[in-house]
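Note that one protein chain is taken out, while the other chains of the complex remain in position.
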Amino acid sequence: MVENDLTELDLRDKDEQATVRRNNSFAPPQVFHQTISTPTGQSQSSTASSAGKSESKGESKGSNDETGLIAIESPMVGTFYTASGPDKPALVSVGANVDSDTVVCLLEAMKIFNEIKAECSGTVVKVLVKNGQAVEFGQKLFMIRPA
Amino acid sequence: MVENDLTELDLRDKDEQATVRRNNSFAPPQVFHQTISTPTGQSQSSTASSAGKSESKGESKGSNDETGLIAIESPMVGTFYTASGPDKPALVSVGANVDSDTVVCLLEAMKIFNEIKAECSGTVVKVLVKNGQAVEFGQKLFMIRPA
Amino acid sequence: MFKRVLIANRGEIALRIIRACRELGIETICVYSSADKGGPWLEQATQSICIGPGPSKDSYLRIERIIAAAEISHADAIHPGYGFLSENAHFAEVCRDSGFEFIGPSPEAMSLLGDKVNCKRLAKQAGTPIFPGTEGGIEDIDEAVKIAGEIGYPVIVKAAGGGGGRGMRVAHDEKSLRLGIEQARQEAAAAFGNPMVFVEKYLESARHFEVQVIGDKHGNAVHLYERDCSSQRRHQKLIEEAPAPGVDPAKREKVCASAAELIRRANYAGAATCEFLMDAKQNFYMLEVNTRVQVEHPISEAITGIDIVQTGIRVAAGEALPFKQKDIRINGHAMEFRINAEDPARNFMPQAGLIETWSTPGGPGIRLDSHVRVGYRVPTNYDSMIGKLIVHAPDRETCIRRSLGALGEFKVGPIQTTIPLYQRLLKEPLFTEARHDIKYVERLLSPS
Partner (left out) sequence: MFKRVLIANRGEIALRIIRACRELGIETICVYSSADKGGPWLEQATQSICIGPGPSKDSYLRIERIIAAAEISHADAIHPGYGFLSENAHFAEVCRDSGFEFIGPSPEAMSLLGDKVNCKRLAKQAGTPIFPGTEGGIEDIDEAVKIAGEIGYPVIVKAAGGGGGRGMRVAHDEKSLRLGIEQARQEAAAAFGNPMVFVEKYLESARHFEVQVIGDKHGNAVHLYERDCSSQRRHQKLIEEAPAPGVDPAKREKVCASAAELIRRANYAGAATCEFLMDAKQNFYMLEVNTRVQVEHPISEAITGIDIVQTGIRVAAGEALPFKQKDIRINGHAMEFRINAEDPARNFMPQAGLIETWSTPGGPGIRLDSHVRVGYRVPTNYDSMIGKLIVHAPDRETCIRRSLGALGEFKVGPIQTTIPLYQRLLKEPLFTEARHDIKYVERLLSPS
């Protein structure tokens, strides 16, 4: 199997939900594998005491943990896209209202694009990651003020 | 120079102050080198934080640091003698009154016997070291209740 | 040579690989689980990427997350370490297919040596001694005697339908074999309703003897002599040493050379270990081949001066082995002690939590491979090994004395470790006189 064996449709070239599949054996062919994001403070069972410089460089410094805000965190490792295509508007921006089913961004890994849903209701207060930026597991993507 | 070159008079065979000299070059011939003992808590500028098992095995466990008592500490390394000879009575015992000039014991090192004076006035409350026992620097020898 | 290597592992072996890469001028990317956030080894990597929550199945075993991390970090190779995905041929294949060099053997070589039947066949061709045994049950006593004569006494007669020690007989000669088969068949027939028995080679007192080998992509394979890992508890190695004490030099050379020949025939590039049992007469029987770097690789590094991890990276990058077999000499004696966060006084109960005391030994011949420092919290998610103490000395006796000194200096708290067990084993005559076998630790520890 080589990389070019992939049957791939680049989302950025299409208007609507596209089927992206890969003919490999370790990740079943899937249509926008969607993963639930979890609120801040509950997702990471970190037990390490010292937070050294081991933070990924992609992690935002600007996230104010203001009381009452909920973070949408990345459920996977991949590349963050704000829109479903290069000529498309951002799925959500600051001020947008979201509910549990609102797709807030796409995360790409191994040529598969995954829709990420808000999994909560409220207003987008901050977008913490830039379009095209790599994100790690648990990284905060959006801050939401609950409705 | 060998050990037997020493001109030595064993104190324990004599009644009175004896001249003990050694024909060597590193310690001048001396008559009862006498050293001042210092009160508890001032002599040792110990800065180490953890007291491990590094205590000399000769150190007494039974010294109660009762308030108001003064310890006579060993000013040197050597062997402790309570009397000036094997058939002589102890220089001081519990209950004895001492003053600054009272000789309380002898410490032998390198065949030289050193008279140790009380350097304080009061009553002997405890004798912490046994006759013939090796003592290290700073080791408590007697506890004195000041007059 | 690679520019950026992603390390799909954690703890001491991740740190070991970081150190090796650093000296080769290679940048490192460490993936980690959220339970390992803040792990001291991550500071030493060029970059670190969280790939999932604590449980291994959601992080260190998630192939697609590791590949995604390699993509976003622009790695060109992936080092699996040991454990986790290191012996997963499928992972090796996915790495290759995704454009990342897998630092280890090809999936084909890994599969070949991982398959017991194929591996045994290849071993036979390579002259690597294998474990003899009948392939099925026998009913005819004369046939059993013939087979026993071929594989050599002692043999063990086992009931095909048996278990729990019933129907088993050890035979040291033909006479006792004939009697034993008779008795075993009767007993087996009575107990299991099946008189079928079979005959296998019986090792009364086996030692664990394993040969470190390393191959490249140019058809070269070299062995780095052996390790004795007989000090085990529940198949977990505790103390390893190199070389194996008291082994006949000619027999050592022969079995080690046969192990190198085996991996050469498997077109194997990278480090591997051929595990053997050695009987009291110093006959060898191969158990299996581990197709990865081994926990105990440092003792082979100590006695040969070869950096096994660096060499593994070099051969994965296509370099030829930088040494020949004739360059490899045994220099002194080395032992490794696995410092496990377990309480030997309470049946080796795993210990987790904050390390408050971590005062380590030093001086000549002392190497410590550990990711731990004061303030580190041992997570509950992974195995209990928190460090490896490696002791090298001119000879075995000095090595034992040096090890006792180093273990005595090693203070860990408040969690308990296996250090006191090693202090006991190093004073055990069975061990010091090299009269030990793979069961001696458990015999010593069994109450009775």
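Think of it as A, B and C in the order they're written, each chain with its own count starting at 1.
As a working rule, contacts are C-beta pairs under 8 Å (C-beta built on N, C-alpha and C of every residue); 3 or more make two chains touch, one makes a residue touch a chain.
The model shown is predicted, which means the values in this text are computed figures rather than measured ones.
In the whole complex the chain that is left out makes contact with B, C.
Considering the full assembly, C:298 is the residue among C:298, C:312 or C:379 that touches the omitted chain.
For subunit C, the residues touching the absent chain in the complete assembly are 15-16, 19, 22-23, 25, 40, 44, 298, 301, 305, 307, 331-332, 357-360, 362-364, 366-370, 373-374, 393-394, 398, 401-402, 405, 408-409, 411. Even with one chain removed from view, subunit B keeps its contact list with that chain: residues 1-3, 24-27, 43-57, 76-79, 109-110, 134-139.
One rule holds in what follows: only the chains that are shown with their structure count from here on.
In terms of inter-chain touching, the protein chains here follow a pattern that is not a line, ring, star or complete graph.
Mean C-alpha position of subunit B lies 61 Å from that of subunit C. Our note on geometry: subunit A versus subunit C, Cα centroid distance of 40 Å, whole angstroms. Taking the mean of the C-alpha atoms as each chain's centre, subunit A and subunit B sit 79 Å apart.
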